[in-house]
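For this view, one protein chain was removed and the others were kept in their places.
Up next is chain A:
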Amino acid sequence: MKKTLLSATIGAAVLGLGSAASAATLDDVKAKGFVQCVVNTGLAGFAAPDSSGNWTGFDVDYCRALAAAIFNDPSKVKFTPTTAQTRFTALQSGEGDVLARNTTWTISRDTSLGLNFRPVNYYDGQGFMVPKALDVKSALELSGAAVCVQSGTTTELNLADYFKANNLDYKPVVFEKLEEVNAAYQAGRCDVYTTDQSGLYSLRLSLSNPDDHVILPEIISKEPLGPAVRQGDDQWFDITSWTHYAMVQAEEFGITQENVDEMKNSENPDIRRFLGVEADTKIGTDLGLTNDWAYNIIKQVGNYGEVFERNIGMETPLKIERGLNALWTKGGLQYAPPIR
(Lines give C-alpha, C1' and ligand atoms only; values in the text may rest on other atoms or scores of the structure.)
Protein backbone atom coordinates (compact mmCIF):
# COMPACT_ATOMS: atom_id res chain seq x y z
CA MET A 1 0.00 0.00 0.00
CA LYS A 2 2.75 2.41 0.94
CA LYS A 3 4.48 1.77 -2.35
CA THR A 4 1.34 2.47 -4.32
CA LEU A 5 0.79 5.63 -2.34
CA LEU A 6 4.32 6.76 -3.07
CA SER A 7 4.11 6.32 -6.79
CA ALA A 8 0.71 7.97 -6.82
CA THR A 9 2.16 10.97 -4.97
CA ILE A 10 5.10 11.21 -7.33
CA GLY A 11 2.69 11.01 -10.19
CA ALA A 12 0.48 13.70 -8.76
CA ALA A 13 3.51 15.90 -8.27
CA VAL A 14 4.50 15.65 -11.89
CA LEU A 15 1.01 15.88 -13.32
CA GLY A 16 1.75 19.57 -13.67
CA LEU A 17 3.81 18.46 -16.63
CA GLY A 18 0.64 17.16 -18.19
CA SER A 19 0.27 19.57 -21.06
CA ALA A 20 3.91 20.20 -21.80
CA ALA A 21 5.33 21.44 -25.04
CA SER A 22 2.70 20.98 -27.64
CA ALA A 23 4.12 21.78 -31.04
CA ALA A 24 2.22 24.86 -32.22
CA THR A 25 2.30 27.37 -29.41
CA LEU A 26 1.02 30.12 -31.71
CA ASP A 27 -2.17 28.17 -32.43
CA ASP A 28 -2.68 27.55 -28.72
CA VAL A 29 -2.15 31.22 -27.95
CA LYS A 30 -4.56 32.30 -30.67
CA ALA A 31 -7.11 29.75 -29.49
CA LYS A 32 -7.07 30.92 -25.89
CA GLY A 33 -6.87 34.56 -26.92
CA PHE A 34 -3.92 35.74 -24.84
CA VAL A 35 -0.20 35.25 -24.27
CA GLN A 36 0.71 33.72 -20.91
CA CYS A 37 3.91 35.41 -19.83
CA VAL A 38 6.10 34.14 -16.97
CA VAL A 39 7.51 37.16 -15.10
CA ASN A 40 9.15 38.18 -11.84
CA THR A 41 7.08 38.44 -8.67
CA GLY A 42 8.08 42.06 -8.37
CA LEU A 43 11.20 43.84 -9.58
CA ALA A 44 10.57 47.55 -9.97
CA GLY A 45 11.19 48.72 -13.52
CA PHE A 46 11.26 45.21 -14.97
CA ALA A 47 8.07 43.53 -13.87
CA ALA A 48 5.92 44.67 -10.99
CA PRO A 49 2.25 45.40 -10.48
CA ASP A 50 1.54 49.11 -9.93
CA SER A 51 -0.79 50.56 -7.30
CA SER A 52 -3.86 49.68 -9.35
CA GLY A 53 -2.68 46.14 -10.03
CA ASN A 54 -1.54 46.62 -13.64
CA TRP A 55 1.73 44.98 -14.50
CA THR A 56 4.35 47.40 -15.73
CA GLY A 57 8.02 47.23 -16.54
CA PHE A 58 10.61 46.44 -19.14
CA ASP A 59 9.90 42.69 -19.27
CA VAL A 60 6.17 43.35 -19.10
CA ASP A 61 6.38 45.64 -22.13
CA TYR A 62 8.13 42.89 -24.05
CA CYS A 63 5.16 40.63 -23.32
CA ARG A 64 2.79 43.39 -24.37
CA ALA A 65 4.71 43.83 -27.62
CA LEU A 66 4.29 40.11 -28.25
CA ALA A 67 0.56 40.41 -27.66
CA ALA A 68 0.44 43.44 -29.97
CA ALA A 69 2.23 41.50 -32.71
CA ILE A 70 -0.20 38.59 -32.47
CA PHE A 71 -3.51 40.22 -31.53
CA ASN A 72 -2.91 43.93 -32.23
CA ASP A 73 -3.89 44.39 -28.59
CA PRO A 74 -1.23 44.79 -25.88
CA SER A 75 -3.70 43.94 -23.14
CA LYS A 76 -4.15 40.36 -24.36
CA VAL A 77 -1.50 39.04 -22.05
CA LYS A 78 -1.69 37.34 -18.70
CA PHE A 79 1.15 37.19 -16.22
CA THR A 80 2.43 34.31 -14.12
CA PRO A 81 4.65 35.69 -11.34
CA THR A 82 7.35 33.20 -10.38
CA THR A 83 10.31 32.96 -8.06
CA ALA A 84 13.75 32.26 -9.47
CA GLN A 85 13.27 28.63 -8.49
CA THR A 86 9.94 28.02 -10.15
CA ARG A 87 10.37 29.98 -13.38
CA PHE A 88 11.79 27.18 -15.55
CA THR A 89 9.27 24.62 -14.38
CA ALA A 90 6.49 27.08 -15.18
CA LEU A 91 7.72 27.36 -18.75
CA GLN A 92 8.59 23.66 -19.21
CA SER A 93 5.23 22.54 -17.92
CA GLY A 94 3.37 24.73 -20.38
CA GLU A 95 2.00 27.00 -17.66
CA GLY A 96 3.46 29.93 -19.59
CA ASP A 97 4.15 30.51 -23.27
CA VAL A 98 7.24 32.65 -22.85
CA LEU A 99 9.62 33.36 -19.98
CA ALA A 100 10.47 37.05 -19.67
CA ARG A 101 11.85 37.22 -16.16
CA ASN A 102 15.26 38.88 -16.31
CA THR A 103 16.68 35.42 -16.92
CA THR A 104 20.32 34.89 -17.84
CA TRP A 105 21.06 32.97 -21.00
CA THR A 106 23.61 30.24 -20.29
CA ILE A 107 24.56 27.19 -22.29
CA SER A 108 23.38 24.73 -19.65
CA ARG A 109 19.96 26.37 -19.48
CA ASP A 110 19.81 26.39 -23.25
CA THR A 111 20.56 22.66 -23.43
CA SER A 112 19.66 20.64 -20.35
CA LEU A 113 16.53 22.62 -19.46
CA GLY A 114 15.03 22.09 -22.90
CA LEU A 115 14.72 25.83 -23.51
CA ASN A 116 15.66 28.17 -26.31
CA PHE A 117 17.06 31.60 -25.55
CA ARG A 118 17.24 34.46 -28.06
CA PRO A 119 17.53 37.44 -28.26
CA VAL A 120 19.23 39.37 -25.46
CA ASN A 121 16.99 42.28 -24.61
CA TYR A 122 19.10 43.53 -21.72
CA TYR A 123 22.87 43.16 -21.32
CA ASP A 124 23.57 43.01 -17.63
CA GLY A 125 26.33 42.01 -15.25
CA GLN A 126 26.45 40.98 -11.62
CA GLY A 127 27.40 43.62 -9.09
CA PHE A 128 27.53 44.24 -5.36
CA MET A 129 25.79 46.78 -3.18
CA VAL A 130 26.98 47.69 0.32
CA PRO A 131 25.99 50.29 2.90
CA LYS A 132 28.09 53.44 2.52
CA ALA A 133 28.95 53.32 6.19
CA LEU A 134 31.13 50.24 5.64
CA ASP A 135 33.46 52.35 3.50
CA VAL A 136 34.12 49.61 0.97
CA LYS A 137 35.65 50.73 -2.33
CA SER A 138 36.08 47.43 -4.12
CA ALA A 139 34.57 43.97 -4.07
CA LEU A 140 38.03 42.60 -3.29
CA GLU A 141 37.74 44.08 0.20
CA LEU A 142 34.71 41.95 0.99
CA SER A 143 36.50 39.05 2.71
CA GLY A 144 34.57 37.85 5.73
CA ALA A 145 31.34 39.55 4.75
CA ALA A 146 27.87 38.06 4.91
CA VAL A 147 26.35 38.18 1.44
CA CYS A 148 22.62 38.15 0.70
CA VAL A 149 21.69 36.35 -2.50
CA GLN A 150 18.64 34.78 -4.08
CA SER A 151 18.76 31.00 -4.39
CA GLY A 152 18.61 29.18 -7.69
CA THR A 153 20.16 31.98 -9.73
CA THR A 154 23.31 32.30 -11.81
CA THR A 155 24.13 35.04 -9.31
CA GLU A 156 24.50 32.46 -6.57
CA LEU A 157 26.95 30.46 -8.69
CA ASN A 158 28.97 33.50 -9.85
CA LEU A 159 29.24 34.63 -6.25
CA ALA A 160 30.73 31.30 -5.17
CA ASP A 161 33.13 31.32 -8.14
CA TYR A 162 34.23 34.93 -7.65
CA PHE A 163 35.02 34.57 -3.96
CA LYS A 164 36.76 31.27 -4.54
CA ALA A 165 38.83 32.64 -7.43
CA ASN A 166 39.93 35.61 -5.33
CA ASN A 167 40.54 33.57 -2.18
CA LEU A 168 37.99 35.50 -0.19
CA ASP A 169 35.80 34.15 2.60
CA TYR A 170 32.13 34.88 2.81
CA LYS A 171 28.98 33.71 4.49
CA PRO A 172 26.06 33.18 2.10
CA VAL A 173 22.64 34.23 3.37
CA VAL A 174 20.25 32.68 0.88
CA PHE A 175 16.52 33.17 0.38
CA GLU A 176 14.16 31.89 -2.24
CA LYS A 177 12.06 35.03 -2.62
CA LEU A 178 13.43 38.36 -3.76
CA GLU A 179 11.36 40.19 -1.15
CA GLU A 180 13.00 38.18 1.61
CA VAL A 181 16.49 38.90 0.32
CA ASN A 182 15.61 42.61 0.27
CA ALA A 183 14.21 42.48 3.79
CA ALA A 184 17.28 40.65 5.08
CA TYR A 185 19.65 43.18 3.53
CA GLN A 186 17.65 46.05 4.90
CA ALA A 187 17.58 44.50 8.36
CA GLY A 188 21.36 44.20 8.37
CA ARG A 189 21.34 40.41 8.31
CA CYS A 190 24.10 40.68 5.71
CA ASP A 191 26.67 43.28 4.66
CA VAL A 192 26.47 42.86 0.93
CA TYR A 193 23.67 42.39 -1.58
CA THR A 194 24.55 40.80 -4.85
CA THR A 195 22.49 40.39 -8.00
CA ASP A 196 22.44 41.77 -11.55
CA GLN A 197 23.31 45.47 -11.53
CA SER A 198 19.94 46.37 -12.97
CA GLY A 199 18.37 44.57 -10.03
CA LEU A 200 20.57 46.45 -7.58
CA TYR A 201 19.45 49.79 -8.99
CA SER A 202 15.87 48.66 -8.73
CA LEU A 203 16.33 47.37 -5.22
CA ARG A 204 18.16 50.44 -3.96
CA LEU A 205 15.05 52.48 -4.71
CA SER A 206 12.97 50.36 -2.41
CA LEU A 207 15.31 50.87 0.56
CA SER A 208 14.37 53.47 3.12
CA ASN A 209 17.51 55.55 2.48
CA PRO A 210 18.71 54.83 -1.07
CA ASP A 211 21.60 57.30 -0.70
CA ASP A 212 23.10 55.32 2.18
CA HIS A 213 23.96 52.47 -0.16
CA VAL A 214 26.57 52.29 -2.86
CA ILE A 215 26.95 49.94 -5.81
CA LEU A 216 30.54 48.76 -6.18
CA PRO A 217 32.30 49.23 -9.54
CA GLU A 218 33.13 45.55 -10.15
CA ILE A 219 31.01 43.61 -12.58
CA ILE A 220 31.86 40.00 -11.99
CA SER A 221 29.90 38.28 -14.72
CA LYS A 222 28.14 38.55 -18.05
CA GLU A 223 24.41 38.39 -17.58
CA PRO A 224 22.67 38.50 -20.92
CA LEU A 225 18.99 38.66 -20.06
CA GLY A 226 16.28 37.79 -22.47
CA PRO A 227 13.12 35.88 -23.22
CA ALA A 228 13.13 32.07 -23.43
CA VAL A 229 10.72 29.57 -24.92
CA ARG A 230 10.42 25.80 -24.95
CA GLN A 231 12.43 23.85 -27.49
CA GLY A 232 10.68 22.20 -30.38
CA ASP A 233 8.54 25.04 -31.72
CA ASP A 234 10.58 27.03 -34.22
CA GLN A 235 7.71 29.23 -35.35
CA TRP A 236 7.04 30.46 -31.82
CA PHE A 237 10.76 30.91 -31.24
CA ASP A 238 10.91 33.08 -34.38
CA ILE A 239 7.96 35.20 -33.27
CA THR A 240 9.36 35.83 -29.79
CA SER A 241 12.78 36.68 -31.23
CA TRP A 242 11.63 38.99 -34.00
CA THR A 243 9.28 40.85 -31.70
CA HIS A 244 12.36 42.12 -29.89
CA TYR A 245 14.31 42.72 -33.11
CA ALA A 246 11.44 44.71 -34.57
CA MET A 247 11.56 47.05 -31.58
CA VAL A 248 15.31 47.51 -31.95
CA GLN A 249 15.01 47.99 -35.70
CA ALA A 250 12.29 50.58 -35.19
CA GLU A 251 14.58 52.60 -32.94
CA GLU A 252 17.31 52.38 -35.54
CA PHE A 253 14.90 53.64 -38.23
CA GLY A 254 13.77 56.39 -35.89
CA ILE A 255 10.23 55.07 -35.84
CA THR A 256 8.47 55.93 -32.60
CA GLN A 257 5.03 55.36 -31.18
CA GLU A 258 4.20 58.93 -32.16
CA ASN A 259 5.47 59.08 -35.75
CA VAL A 260 4.71 55.51 -36.82
CA ASP A 261 1.61 56.58 -38.77
CA GLU A 262 3.57 59.23 -40.71
CA MET A 263 6.34 56.72 -41.31
CA LYS A 264 3.88 54.57 -43.22
CA ASN A 265 4.11 57.18 -45.98
CA SER A 266 7.89 57.02 -46.01
CA GLU A 267 9.65 56.63 -49.32
CA ASN A 268 12.31 54.38 -47.77
CA PRO A 269 11.59 50.83 -49.02
CA ASP A 270 13.20 49.34 -45.88
CA ILE A 271 10.76 51.21 -43.65
CA ARG A 272 7.81 50.48 -45.94
CA ARG A 273 8.66 46.78 -45.87
CA PHE A 274 9.13 46.85 -42.12
CA LEU A 275 5.74 48.45 -41.51
CA GLY A 276 4.04 46.09 -43.94
CA VAL A 277 2.88 48.74 -46.43
CA GLU A 278 5.02 47.50 -49.35
CA ALA A 279 2.68 45.75 -51.72
CA ASP A 280 4.14 42.26 -51.98
CA THR A 281 5.68 41.92 -48.51
CA LYS A 282 5.23 38.53 -46.89
CA ILE A 283 7.35 39.03 -43.77
CA GLY A 284 4.44 39.03 -41.34
CA THR A 285 2.52 36.17 -42.88
CA ASP A 286 5.65 34.05 -43.08
CA LEU A 287 5.96 34.48 -39.31
CA GLY A 288 2.40 33.29 -38.91
CA LEU A 289 1.20 36.82 -38.14
CA THR A 290 -0.26 39.67 -40.16
CA ASN A 291 1.90 41.94 -42.29
CA ASP A 292 1.35 44.92 -40.01
CA TRP A 293 2.78 43.05 -36.99
CA ALA A 294 5.73 45.43 -36.59
CA TYR A 295 3.50 48.46 -37.04
CA ASN A 296 1.24 47.13 -34.28
CA ILE A 297 4.14 46.61 -31.91
CA ILE A 298 5.45 50.14 -32.39
CA LYS A 299 2.01 51.73 -32.40
CA GLN A 300 0.85 49.95 -29.26
CA VAL A 301 4.03 49.60 -27.23
CA GLY A 302 6.82 51.65 -28.79
CA ASN A 303 10.35 51.01 -29.98
CA TYR A 304 13.14 49.53 -27.85
CA GLY A 305 14.50 52.90 -26.78
CA GLU A 306 11.07 54.15 -25.75
CA VAL A 307 10.40 51.05 -23.69
CA PHE A 308 13.82 51.34 -22.07
CA GLU A 309 13.46 55.02 -21.19
CA ARG A 310 9.88 54.62 -20.02
CA ASN A 311 10.65 51.83 -17.55
CA ILE A 312 14.26 52.04 -16.44
CA GLY A 313 15.92 54.97 -18.21
CA MET A 314 17.38 58.21 -16.88
CA GLU A 315 13.96 59.82 -16.47
CA THR A 316 12.75 57.05 -14.20
CA PRO A 317 13.74 56.60 -10.57
CA LEU A 318 16.04 53.74 -11.60
CA LYS A 319 18.24 56.07 -13.69
CA ILE A 320 19.94 53.33 -15.68
CA GLU A 321 22.10 54.49 -18.58
CA ARG A 322 21.78 52.78 -21.93
CA GLY A 323 25.43 51.62 -21.76
CA LEU A 324 25.74 48.20 -23.39
CA ASN A 325 22.08 48.41 -24.31
CA ALA A 326 22.50 51.34 -26.66
CA LEU A 327 22.06 50.64 -30.36
CA TRP A 328 25.11 49.29 -32.18
CA THR A 329 25.22 52.55 -34.08
CA LYS A 330 25.75 54.35 -30.79
CA GLY A 331 28.40 52.06 -29.36
CA GLY A 332 26.09 49.56 -27.69
CA LEU A 333 25.29 45.93 -28.37
CA GLN A 334 21.64 46.13 -29.43
CA TYR A 335 21.64 45.02 -33.03
CA ALA A 336 18.77 43.60 -35.08
CA PRO A 337 19.38 41.32 -38.04
CA PRO A 338 17.99 42.74 -41.29
CA ILE A 339 14.22 42.60 -41.51
CA ARG A 340 13.72 41.76 -45.16
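By definition in this document, a contact is a pair of C-beta atoms (placed from the backbone, for glycine too) under 8 Å apart; a residue touches a chain by one contact, two chains touch by 3 or more; residues count from 1.
Everything below uses one rule, namely that contacts and distances are computed from a predicted model.
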item: Protein name (UniProt record) of the chain left out of view, among "General L-amino acid transport system permease protein", "Cytochrome c-type biogenesis protein CcmE", "Signal recognition particle receptor subunit beta, a GTPase" or "NAD(P)-dependent iron-only hydrogenase iron-sulfur protein"; value: "General L-amino acid transport system permease protein"
item: Touching the absent chain when the full complex is considered, from A:52, A:112, A:167 or A:208; value: A:112
item: Residue among A:161, A:212, A:234 or A:286 that touches the chain left out of view; value: A:161
item: Per the touch definition above, residue among A:31, A:187 or A:279 touching the missing chain; value: A:187
item: Sole contact to the chain not displayed, among A:49, A:125 or A:232; value: A:232
item: Those residues of chain A which, in the complete complex, touch the missing chain; value: 2, 4, 6-15, 17-18, 20-21, 84-85, 88-89, 92, 109, 112-114, 134, 141-146, 151-153, 156-157, 159-161, 164, 170-176, 180, 183-184, 187-191, 230-232
